[in-house]
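Left out: one protein chain. Kept in place: all the others.
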Amino acid sequence: MTSIKKTDQEKEFEFASQWQLIWRSFRQHRAAMICGIIIGVMYLSAIFAPFVAPYDPQYRHRGFVYAPPQRVHFSGDAGFSIRPHVYRLTSELDMDTFERRYAVDTDVSYPLYFLVRGQPYKLWGLFRTDIRLFGTSEGGHVFLFGTDGLGRDLFTRVIHGGTISMSIGLVGVFFSFVFGLMFGGVSGYFGGKVDEAIQRMIEILRSFPRIPLWMAFSAALPGDWSPIRIYFSITLILSLVGWTELARVTRGKVLSLKNEDFVMAARISGTSEFVIIARHLIPSFISHIIAAITLAIPQMILAETALSFLGVGLRPPVVSWGVLLQTAQNVHTVAMAPWLMIPGVFVIIYVMAFNFLGDGFRDAADPYAN
Amino acid sequence: MARFVFRRLLTLIPTLLVISIISFIVIQLPPGDWLSTYVMQLAQSGTLVDQAELLALERRYAMGQPMHIQYFRWISRVVRGDFGMSFEYGQPVRELIQERLLLTVFISFCSLIFSWVVAFPIGIYSAVKQHSMGDYAATFVGFLGLSTPNFMIALVLMYVAMQHFGLSVGGLFSPEYVRAPWSAARFFDMLKNLWLPVIIVGTSGTATLIRVLRNNLLDELQKQYVVTARAKGVHAVRLTLKYPVRMALIPFVSVAGWQLPELVSGEMITAVVLSLPTTGPLLLSALLAQDMYLAGGFILLLAVLMVIGTLLSDILLALVDPRIRYE
Partner (left out) sequence: MVTAKGLPWILRVNDLYVEFWTHDGVARPVNGLTLQVGKGQSVGVVGESGCGKSVTALSVLRILPKAARISGGKIELQLRDGSTRDLTQLSTNSNEMRRIRGGEIAMIFQEPMTAFSPVHTIGNQLCEAILLHTDCDEKEAKERSVESLRSVGIPEPHVRIDEYPFQFSGGMRQRAMIAMALVCNPRILIADEPTTALDVTVQAQVLQLIKQMQSQIGLALYLITHDLGVIAQMVDYVYVMYLGCIVEEGGVDDIFETPLHPYTRDLMRSIPTVSGERKPLSTIGGVVPNAYSIPSGCSFHTRCKDMQGEVCRSERPAPRRFGESHRVSCVLYEDAAR
């Protein structure tokens, strides 16, 4: 259907840039909008992890091994109160089974406060402070997600693990993006023998089961490497195998764009090949690339989680969601402390939010489709 | 068609070559050669190392020779079915791998069938009834399946089975059959335990297939040939099944093809959690113990099986799409 310069709104539509059109159609994708917000909140809490988390991720709370999650209450004996509080956890060691049993002591409650002084930390290695987002009054503990087998607060560790896991997604995708753009772009633009060779390579890489290959490469990383070195090696390994999809999208887009008239126009006017690629091709498919990247990030996280879960990815003391889930590998442990699966819930939420977001981007990337 | 298959077979040669090189690289990955690791291990356990045996081994694997010679030694053995020795188990790799590999492939194949059977009706329903509650529900569950790591599904199902049904799931055989030789009874026992890994491994693939089928079908439903067929007076239901669904089947088949590697990957992780007697746990322990001939053999064979799988799916694709056949 053709449009007309009639109302202001339509005028706006007619003269809107491609980005404005994309934004317009993206906003209509409500699920994607919501997921975008969820992702935003998750990244914010990752950036300010030490502030959001009430404790130090490695700190062991004595006497609180496998403590169950505490419920936050608003009402108690004194009736409803706006100030949330948690009840005291008491524990005793069962001398027959050597299991620690926990009970909630509703007589003693600890109110929760925002912006309290807690264990000191250095934010981003720069600012020394002891202000935490929330905490209990003196003497109390708050374990929103319970504790692990060493008495460490799981909520704290999930938040800190998020920093590592979510950044792996970004860094890994960045590497893949570089590889994918390079190979896909070259493949689509030059075509012919080059294209053929690169396509073959991609095909072979895709026919490899990824997990075993990843496992093999990561298991070969020397055990004495520093955590940061392992971190980058793992992301690099993930993206070495994971760039093919991005390359495929890039190639497809380049192929379809390279025959468009404006490229021909640029070439006839004597523009160099490089300028054609950089100035004309890349901007016009960037929206598709963004969508593909958004859909690639969750793949990275899933891979990292799987590797760490198997014990060949990141290694403790580094905290990532996968490393946290490693403690849940045994079903008997899970039966005893089901809250150890909570990091998995975060993986699911994160991956799902990214999938919805990527879907929304992909639909919006073609504002002229409808 | 014969020409198509022949051409496709030709492209296998370079693929297999690259696969073998990658597998060889994997074998060579750990620092130091496996022989010195082997000797060290023997020495640690207090076993005396027989110098003559050591020399024989050195010669056999062309230790100390340039890489390409080592590669040729290794590959010429592999072609004859000799994948080397596992020093962890002191057994030929081939004996260790065989059954586990077949089980992995069998479970992955069953998962593939499972995901097709589940995805097909749901995908069609979702597309035909676009924007219905059922479509939204299917989309949501699909995304959920796509976003949940296999091992999480495995853990949750095991947890539920244990807490609520008092079942101890895991393994592939009942205790009395674990070490038994293959028999019909053992096979049926396996089938009884198969559902859990198949569901777990198949879930994420199912989610992908539903989405692929739905999106393609939505595209196809708007094509001109659908209008043509309607204008002929074909009944709506018959029309949908005969034309757009048939067309949407094409990407469906090709997706199913390159899903095989994903399924196998998923199977391996699931196998670790459920302690299935398949590839996953053994490969993992081989990698951790740097038992590289075992690990390399696994990887090589898995990749070869995948290549055969993709080949089969390509042939299937040519069968459903005449445009490929007549190219």
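In order of appearance the chains are A and B, and numbering begins at 1 in each one.
By definition in this document, a contact is a pair of C-beta atoms (placed from the backbone, for glycine too) under 8 Å apart; a residue touches a chain by one contact, two chains touch by 3 or more.
What you are looking at is a predicted structure, and each value in this text was computed from that prediction instead of being measured.
One of B:6, B:165 or B:326 touches the chain omitted from the figure, and that residue is B:326. Checked against the full complex, the candidates B:247, B:264 or B:304 give a single residue touching the omitted chain, namely B:247.
Where subunit B meets the chain that is not shown, the touching residues are 222-225, 227-236, 242-243, 246-247, 250, 320-323, 326.
Basically, only the chains that are shown with their structure count from here on.
Note on chain placement: the centre of subunit A and the centre of subunit B lie 26 Å apart, centres being C-alpha means.
By the touch criterion stated above, subunit B contacts subunit A in their complex at residues 11, 14-15, 18-19, 22, 26, 29-31, 143-144, 146-152, 155-156, 158-159, 162-163, 170, 258, 261-262, 264-266, 268-269, 272-273, 279, 283-284, 287-288, 290, 295, 298-299, 302-303, 306-307, 310.
On subunit A, the positions that touch subunit B within their shared complex are 200-201, 203-204, 206-213, 215-217, 219-220, 222, 298, 302, 305-306, 309-312, 325, 328-329, 331, 334-335, 338, 341, 344, 347-349, 351-352, 355-356.
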